[in-house]
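Apart from one protein chain that is not included, each protein chain of the complex appears where it belongs.
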Amino acid sequence: MTESSGPGSTDTRRGDVDAGAGTLSVDEVARQAQAIAAEGPPLETLDRLAGDDPLLTIDALQAGYGRMQILHDFALRVGRGQSLCLVGPNGAGKSTVLHSVFGFTRIYGGRITVDGRDVTGLGAEEKLRRVGIAYVLQDNSVFPDMTVEENLLMGGYLMPRPADARVAAERVFDKYERLAQRRRQPARVLSGGERRLLEISRALVMEPDVLLVDEPSIGLEPRFISTVFEILDDLQRNEGKTILMVEQNAKKGLEFADIGYVLVAGQLAMAGAGSELLEDPEVGKLFLGG
Amino acid sequence: MNAIAGRVVLYGAILLFGIAGPYVFPAYTQQMASLWLFIVFALSWDVCGGQMGYNSFGNVFFLGLGMYTCAVTQVGLVYEVSEYTSARGGSAEFAFTSGEWLTGLLLGLPLGAVVAVLGAVVFGMFILAMRGHYFAICTLGLGIAAGELAAGWDWIGAGSGMTTPMSPSALGDTNVLLYYLAFVLAVIAFVFFRWLYSTRFGLAINAIRDGEEKAEAMGLRTTRDQGHGLGDRGRVPRRCRGHLRQPQDLHRPDRRGFLRCNVRRLDDPHGHPRRQGHAVGAGDRGGDLPGDEGAVLDLPARLAAGGPRAADRADRGVLPDRDPRVPARALPPALRPRRGRGGGRGRGGEMSAMLEVSGVTKAFGGVVANDDISLQVAQGSIVGLIGPNGSGKTTLFSSIVGYHPVDSGSIRFEGEELSRLRVPEVARRGLLRTFQQTRIYGEMTCTENMVISADLRKAGVLELFRAQPRDVEQRAGELLEFVGLYEKRRERAGSLSFGQQKLLELAMALMNDPRMLMLDEPTAGINPTLINGLIDRLTRANTELGVTLFVIEHNMRVIMNLVGHVYCLAHGQLLADGRPDEVKNDPRVLDAYLGAT
Partner (left out) sequence: MSSLDILVQAPIFNLQLIIEGLLIGAIFALAAYGLALVWGVMNIINVSQGELVMLGGFVAVYFHGAGIHPIYAVPAAAVFLYIVGYLLYRLVVFRIVGRDMFISLLATFGLSIILQQLMNQAFGSDVRTADAGMGTQYLFGSQITVGEIKVVAFALAIVVGAILAWFLKRSRLGQAIRATAQDARAARVLGIDIHRVYAQTFALNAALCGAAGALVAMAYTVHPYFGLPYTVRSFMIVIIAGLGNLPGVIIAGMLLGIAELYAGFILGTQFQLAFVFGLLVVVLVWRSQRLARKRQFLE
């Protein structure tokens, strides 16, 4: 860093202020923010992306935590068997969308439906048991002092009989050899990738149609990241799961997903096919504030 | 006027009752004496528990020290204590004359107070380091242990306790005498605590209860203030203890005695709306967890704090783009930039950096959060710090203001090395920070929040006990007006909306005439339409008050329009810096945000 680069900028900025632009620049911010919201993709685009047959829809959602409203008029469509990735700068409200779908936020307005059924007000238990939505938390949510097998059995806690949960757990073990090898070990000894696998498969025990996946790559070593996306890809292609995902690593997420949404400040700024957005220089600009 | 008249009538009635009590209800003299003492216990418990947030179950310990000291003094002046107690104070040969009794009392009262204060100081050294429930349980143990000790110690009468009846009584009914002693003590205690809470010290202990970390960040020396608090607690209850040695039950080691001291706030005529325990005001707490994960966990707390709709409404009312009553160029004198030390604002490259971070590295258990970071903030500038989640921005802020030691490197502020200073010391040099989650004192009014934030750099111990100077309150009002919260100055800060709390926090920081403010995501969690007002205030704080700003901000759109120079961190390293548009177009920055493949 050169000596002039830091302090030198002061002049430029003050020049703006002296020209009376101090408040104008603020208005400029507001104007641009509103422009983004106004320019946000119309519902038709969202419907088209979802193949005009959405499984999960969100309309005009206003949601947040306590007195902090995070989502403003948010809409979303994802079709059966599709994957949708939410990307956007930090604090844009991506995870809040997942929380709202699962029933962990305060919803002030709007509607969430699954397969045409209004599920806006349902709690997590009903979402899991009746609607078929499961949630994979971001970052390390295994029960560290329980064995791998016990962790999976907890995934089937809502099943009517413990035996059903055991059958489901066996199914997981059949599918993922790596977990089967460690079934009697406490989950805290697993590697990062194995933990993430356990978290995902634990959510699968209830056989959900929709998987909400929060930041699958966060906190993972690079070599595990692609493994995790392979697992998710397999679930989507071969088991027909619908996946709604939030991903910090926008490139990875958009590469993976059929549909990509870009959120800025709690509002939908762009929507398109994942591969399309990947190539779009506008996305990068949105991340850095236009 | 009506309020004052009402108060005069109330206090007058209480005084009248206190004075006339024994003559109107002679049969209840003893009970009424106990009433006054309970008031004293409550007041003294309140200073530590209610005001400072150190909830004690063990005031009975100090009570016991006082009463046994007084009783032993009284007995010891005349008789051998062990002989007296082995006779269980019952026999006539151990009676006191009025003179002996009074002398003992006059000596025993101050002695009891001194011993109790000594006890508070000695134990305070050990137990004040504990917080919250550990402190509560520890004091519970302390009180009961002392009671059990007394109950087993024959020298002071073991389970039977001590009593010192005066006989023959030349002073009339001793119950009446003791009643008036108790009454006078209650009046003294009441006046004393009223005075105490009107001083800076009173506000300071409040601030400690609301958030010790915040108090430290504002430059309060918390351990010193806590010491005073416990000392005060040491004082009053034991002094009063000596008085009522007569009713035997109060003298016996009482396993449940602390309950009496626990009758909280028997009276609180000050009308302070805030003296609820810290725990009750859940509104602004529970924000320790970052981002969305935290949000799930402290959902109940936030829900309890009220919904955002009302908040939004309120925000709009208070955050016009520009407050029409404060024209930008016509600020009151107190608000004009104070250009003490720096000698005015420098220009461009001619001047050296105000804050200079060079080669700072900080790792947490193997994870390198900051790796060889070097950056500069020029005086009078607004500099931004951006970077994806987990890139180490907040860690850098914390290193600068002294929350944790750095592993290597140097941090210089106006030429002075900061990296070995602690939080209050850094704050006193005029370098302040705000937090992602607001850290206001939710149970205090806005004005009180402002006043307690006022510069304590020069305040000595004596000044702590003076009343708030006028000009401090005046400046508080002016700054509240500056951020547009003047109408809300008497409201509880915790009742403000999130956006208003952010503004209050800004005003509180400005109260200290900071040389430089470090703002951690000032617009996080604020409705986009309300951000403008905050940005406007920040810009004006910079141009009109001459405060240098160093801002972490996620809302890139805002930072591009607010700052003149921006640094970008990624994976704990300095990735790029330059003018906003340069950084914005830097492909490395873009890559860092989008996630490398």
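Note that the chains take the letters A and B in the order they are written out, and that residue 1 is the start of every chain.
Note that contacts are C-beta pairs under 8 Å (C-beta built on N, C-alpha and C of every residue); 3 or more make two chains touch, one makes a residue touch a chain.
All of these numbers come straight from a predicted model, not from anything done at the bench.
Per the touch definition above, the residue from B:194, B:404 or B:588 contacting the chain not shown is B:404.
When the whole complex is considered, the residue among A:62, A:82, A:141 or A:267 that touches the unshown chain is A:141.
Contact with the omitted chain, checked across A:64, A:88 or A:155, is made by A:155.
Across B:137, B:191 or B:367, the residue that sits in touch with the chain not pictured is B:137. If you put the hidden chain back, the residue from B:148, B:416 or B:581 that touches it is B:148. Counting the whole complex, the residues of chain B in touch with the unshown chain are 55, 57, 126-127, 129-130, 132-134, 136-138, 140-142, 144-145, 148-149, 151-152, 158, 255-256, 259, 277-280, 282, 293, 296-297, 300-301, 402, 404-405, 420-422. Considering the complete assembly, chain A touches the hidden chain via residues 102, 104, 124-125, 128-129, 135, 137, 141-146, 150, 153-155, 157-158, 162, 202-203, 206.
Methods note: only the chains that are shown with their structure count from here on.
Between the Cα centres of chain A and chain B there is a gap of 40 Å. Of all the residues in chain A, the ones that touch chain B in their complex are 1, 3-14, 17, 22-23, 25-30, 32-33, 64-70, 72, 89-91, 95-96, 99, 104-106, 108, 137-139, 214, 217, 247-253, 255, 264-267, 283-285, 287-290. Touching chain A in their complex are the following residues of chain B: 291-293, 295-296, 298-299, 301-309, 311-312, 321-322, 328, 346-349, 351, 353, 374-378, 380-383, 388-389, 497-498, 521, 524-525, 527-529, 531-532, 535-536, 539-540, 543, 554-565, 574, 577-579, 583-584, 589-590, 593-597.
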